[in-house]
Structures are given as C-alpha cells and as structure tokens.
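All protein chains of the complex are present and in place, except for one that has been dropped.
Let's look at chain A:
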C-alpha cells in the first residue's frame, strides 16, 4: 500500500534542468529520507509535491497522493489538499512564522482556512495541538507572538500548524538544520513521536546522513536532480552501491590528518600562550523596567579563563545562547569586557580605537555565513586584501592576494570576479584566504563549516589542517557540531550559561564527558551507527 507515489518527476527552470526522472514511494506511517547536497533538487522535489514551485515552473510526471495525481489538479483543488492532506515545515524557524500574529491564531488558521472548525473550536484545537508539540498553554500561552519564542519553540509552532488537521503526509525540509544539537534532538524526537502516535508519513529532507540514519527506514540519495540510489537505510549505509553515496558517507565523518605539534612543554616559546583569557566577564544591559530605573544586566560571559598555545587547535562548544559568540566578539576586540583580561601575544585586547592595528592583525576570523560576510559590490581582490589596512598595504599586495587564493585552492584569476559568482564552499575558501593573508597567529572559526555540504566541508577541513601545518597558526574552532570539533581540534572547551564547565583533550572529553552539559551535547549529536560503516570507512 502506497500513500505517495512520485513517478518520473522532471522539472526545468528556464533552460536549466532541476529535476530529472525522480521516482519514489512512501507508505502510510513511514519515514522516508531524501538526502543530497545543496542544489541537488531535494527542496524542489518537496515544493513540486506541494504544488508550491516558483511561478512559471511546470513539472512533468506524476505525484500520486492516495491515487490522485497532484500535478493534474488545479490551484484551487491544491489549496484544499495543502495543510489538510499534506503538511510541510521548513528550515528556518526564525522567519517561518508571521511576526504579527499570535501562535494560537496561526495554528487555528490551518483549521479555519479549510473550514474544519468554527472559530472558537479552532482555537481549542490549536491549544491542543500546541500542547502536543510540547508547548502546553499553561506555560506557552497561545497569545504569545513568535518573537517571544526561541528557534526550537518556533519550529514546534510550525509543526503544530502543519499537523493541526492530522494530515497523512508531513514534509519536513531540513527541519533541524538551523537549530543547535540538543534542540535538534528534541525536534527529531517530536517528529518520530508524531509518526508513531498519529500514523502520519514523514518525508524527511536533509543534507545530514547521521540525522537520516537515526530516523528514516528508507531513503533516496539525490545528486544533480536525479535519484542515484534508493533503499532501506541500514542496507544502503552498510553497502552503498554508488560511488556518490560512498563519497558522501566518507565525507560525513571525514577526519583530516592533524599536524603533529611539537611537544608543548619544555621550550620557552611553547610556554607563552598566544591567547590568554583570564576571568573574562561580558555583560549586556537589558531594557529598563521603568524610566530611570537601573538597567538589568545579563552576564553572557561569566568569568571565563583559558589559554591557546601557538599552533594549537582548540574547540569551543555549547548550546546556542551559551555565550560562545559573545566571547568571540570580546576576543576580536569588538566589545569591551566588564571584568578580567584577554591577552593576545602578551598585549591586552581592548575594544574600539585603543586596540592597535598591529595587535588586531594577529587575530582574524571566519564567520558562519558565506553569503552574508562579504560586501557584494567589491571584487575578490579587494575583499581578500581588506586586512592590509591593519598592516599597511605591502608593495607585493597583488602577488600576495593571488598566492592566498591559490593556497585555498582557487584560481588567482578569480580575484577580478564578484562574490556572487562563487558557490558557498568557494566563498568560505575566500573568507579563509582573507583571514590568512596577513599571517595572523590565531584564526577564529565561528561555525565556519556549519553551512557547508559534507563533501565541501571535508575539503575545507583538510585545507584548514594543511594551513596549520604550513604556517603554524592557532585555531579557535567554535561549533555546535561535535563531530567536526572531534575531527579538527586538539583540546575542547565546553561552555554553558557563560561559563566553561568542562575542558580537556578533545578525544578524552568527548569519549567520557563528565559534565551533564557535555553529556547532553554528546548524546544529542546524531551519529551513524559504527557497525553500519563499511570496513573501509571504519576509523
């Protein structure tokens, strides 16, 4: 028995083929995974099923939901199916809800628009559904607005909206990609529970093989608009038939060869840390409760101390809101400390103009978003050469820019192009070239590979390892992804509520986490079962 049968689904946008002969089945109550890298056509497949493709896109083939071909339905008929027979949730919970409407109204709207209940009853059902997704009315009033909720809570609201009418199929497009690992685990639990208890089928779309491994019974692997392989999850992981699947699996737990560091003890140079944070305190002023009342303070970083030795790679992990980014900003000299000191190569880091350019030149940063961290109107040479304003532009600036691009695996001729001409992975390489060009002692990588596809991520991690080997710079690697931290760092710091709660050699801490926060992070990180891996992939 089949609930959804996709047959030979093809789609072109303009001249570009986007989907090419996609076919798969989903049974009632089944979790079906769709994996692939960005641009492989996963989301387009979902939108084609929903009939929500961009204007002017005309898919061919068949999408049969319980025997009705959705592609042949009029827009009018499709609006009766969306939200009632198929629900959908999206990647970005922060923007998926209307900021102007209460969460109760937004959930009730699903019922009202399908005339499934009168207004008062719809509100009652909305309360019930919000409670089902973990937002009971006594703690989370249906009168709350989206901005009063966290990302994970908003995703729960989006799920409540999608399941308000108990659809037979729920499509979840990267539902947890924007969330931190512990929230991700909770949302995945919620989805699995809904499948179990309400009997809905789930089409789970993700780039993360580990997420699929824990959730889906069957999956399809997509590449460039085609399905390269379909099968039962475990069998497919144990014995991938296609090279592409194999390369994805290999990249998903890729560990670059870490440079062997000289023994830290003994030599005088090793004894002097490049970065030394002592009792750092960073407070934010919150809005006053009344005019002229004192501002309440929020301690985002509360007495943090640690060192980074030259050439060392240190991981900083923690749930979102633990103070990682605030600490990063203080180390970069962007925000002043309210207590403690940060010393970089023996000099105090101070915020604002009092920090000398020479000192600033010793630390550089690579941010998460490869799309937002460049000025789109500057050419690559200007972007990469930007840090020269700290050191003075050398005579051979052009040659150095070319060399930096080459070092990160790009063509020196790329320096005359604009940033929109590059893919996400290439942009992150450009960001690394920009950080590298003035040879800093420390590079801060703030979720620098989180937005990248697994294979690109593996390449970038290799690049970072090689650069450390060649130039001996230290890394502070901030991430919520423990598998990446495990792969590239020597030592790890675990942060919770503004404090460092656990630290030590990465392998040791992650294998035997002592603090509950670390344990929770480790337990929440989705993993592919070790015995599923082909012998060739086993570490």
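Rule of thumb we're sticking to: contacts are C-beta pairs under 8 Å (C-beta built on N, C-alpha and C of every residue); 3 or more make two chains touch, one makes a residue touch a chain; residues count from 1.
In this text, contacts and distances are computed from a predicted model.
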Its UniProt record identifies the chain omitted here, from "Arsenosugar biosynthesis radical SAM protein ArsS", "ABC transporter permease", "RagB/SusD family nutrient uptake outer membrane protein" or "MoxR family ATPase", as "ABC transporter permease"
Touch assignment to the omitted chain, from A:109, A:198, A:307 or A:462, lands on A:109
Given A:145, A:284, A:388 or A:418, the correct residue touching the omitted chain is A:145
Considering the complete complex, of A:72, A:95, A:242 or A:375, the missing chain is touched by A:95
The one residue from A:162, A:181, A:236 or A:528 touching the chain left out of view is A:162
The one residue from A:52, A:66, A:285 or A:413 touching the chain left out of view is A:52
For chain A, residues touching the missing partner are 50, 52, 75-76, 79-84, 87-88, 90, 92, 95-101, 109-110, 113-114, 145, 147, 158, 161-162, 287-288, 290-291
